[in-house]
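The complex appears here without one of its protein chains, the remainder shown in place.
Right, subunit A next:
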Amino acid sequence: MSEYLDNELDGSLCREIEAHLERCHACKVCMTTLQRTVALCRQAGKAQVPDSLSRRLRELIGTLAKP
């Protein structure tokens, strides 16, 4: 199912699955909820870098820049 969602199956297998999903309600529900789970992950927010980390990284670069 994940391979289907990720377009990692070849065409004929893909069409077989699609035909089955048309007929089988349980699998259709299964696939839809899995698809939504993946979509939600893709929407996960990106946090900004906190100032404390920026400071640490500047210090790191400063230390390494010393001869």
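Everything that follows uses one rule, which is that a contact is a pair of C-beta atoms (placed from the backbone, for glycine too) under 8 Å apart; a residue touches a chain by one contact, two chains touch by 3 or more; residues count from 1.
Operating definition for what follows: contacts and distances are computed from a predicted model.
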| item | value |
| --- | --- |
| Record-based protein name (UniProt) of the chain missing from this complex, from "cysteine desulfurase", "Phenylalanine--tRNA ligase beta subunit", "HNH endonuclease" or "Sigma-70 family RNA polymerase sigma factor" | "Sigma-70 family RNA polymerase sigma factor" |
| Interface with the undisplayed chain - residues on subunit A | 1-3, 6, 8, 25-26, 28-30, 32-50, 52-54, 56-57, 60-61, 64-65 |
